[in-house]
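Right after this comes subunit A.
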Amino acid sequence: GDPLASDEGASSQPDSGTIAIGSANFPESELLAEMYAQAIEAAGVEVERTFNIGARELYLAALEDGSIDLLPEYNGALLSALVDGGAPEGVTSPEDVYDALQDVMPDGIVTLPQSEAQDKDTLSVTAETAEQYGLETIEDLEPVAGELSIAAGPEWAERYVGLIGLKELYGVEFGEFKPLDAGGPLTLEALLSGEADVANIFSTDSAIETEGLVVLEDTKSLYLAENIVPIIRESKLTDEVEEALNGVSEALTTENLTEYLAKVQVDKQDSASVATEFLTEYGLL
Partner candidate 1 sequence: MIDYVIANENVILAALSQHIMLALVPIVLGALIALPIGFLAVRYGWLYHPLLNVSGLLYSIPSLALFLIIPGIIGTKILSPINIIVALTVYTVALLVRVVADGLRSVDGIVTQAASAMGYRRIRRFFEVELPIALPVMLAGLRVATVANISLVSVGALIGVGGLGALFTRGLQLRYLDPIIVGIVLSVLLAVLCDLVIVLVQRRLTPWTRVKGRS
Partner candidate 2 sequence: MITFDGVSKVFPDGTVAVDDLHLELPTGKITVFVGPSGCGKTTSLRMINRMVEPTSGEILIDGVPVTTQDEALLRRGIGYVIQHAGLFPHRTIVENIGTVQRLTGVGRKAARATAIDLLRRVGLSESLADKYPVQLSGGQQQRVGVARALAADPPVMLMDEPFSAVDPIVREGLQAEFLRLQAELGKTIAFVTHDIDEAIKLGDMVAVFREGGHLAQFGSPQELLEKPANDFVADFVGRDRGFRSLSFDSADELVIDSVASVSTGGEILVLDDAGRPVGWAGPGLGDTSAPIPHGGTFTRGDSLRLVTDLAISSPVGIAVQVDVDGAAVGVIRHTSLVRQLDERRRRRAEPTA
């Protein structure tokens, strides 16, 4: 068998009353999951936290096999993962992506309305690099990419929203690919230390501001909209849960997400208390 692959046999279970919430293995996902958890708990539903699961494919598999019920997701990335061969070209706006998503959601799993808050993939460079090569947009990379190296998650090597799309859409082909982590600390570290010239950084990363990174403009809309969207097993979706989750999605904006994420990333506060603070501020607790 292939446990990473979907398991059709695992049908949705009857509502057990407890909602198992998962998260990916990066701080923002965990923070969002924590917000969901506390909001649902406030609505009187029991939750179980299974955070820090790892790569997308792993937690999606977990969602599908019933190990977890609810996840914070990004609509674009999710779409790319669910469509064989990646997201269809041209579908990049939040609405288009959300609509496209509805067609491919697996049985028994639904998306709730998405938040306006986005955390997009970016290609970022340091200010010096931008200056040296005169970089502002991704297109500017084309002539010089051969001399440059790029750091990103290992899956970039084989994804459309990754090296493939860069090559096909922009004609950009990097001299070297360093598989590190998706928008994670290793990638950032590599960029800052000069080990990599270009890095895949998430748009909510506080380092963009603190380190004065230059985000290259995605003029051809390679990167899809990445609105935050809760996905949940339909069987677990009661009214109270839906209401609580929608409340969180409505309160979230790219700005306040960035701000609160910095509390975790920079100030090293723990995500539970940051989530509490957020929910309290927006009157959700």
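By our rule, a contact is a pair of C-beta atoms (placed from the backbone, for glycine too) under 8 Å apart; a residue touches a chain by one contact, two chains touch by 3 or more; residues count from 1.
The candidates were selected such that all candidates are chains of the complex that A comes from, given by their letters.
Note that the coordinates shown come from a computational prediction; the quantities given were computed from them, not determined experimentally.
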**Q.** Neighbour of subunit A by the touch rule, complex-wide, chosen among 1 or 2
**A.** 1
Q) Of all residues in subunit A, which touch candidate 1 in the complex? A) 1-4, 10, 22, 25-27, 50-54, 58-59, 61-62, 65-68, 184-185, 189, 264-265, 268-270, 272-273
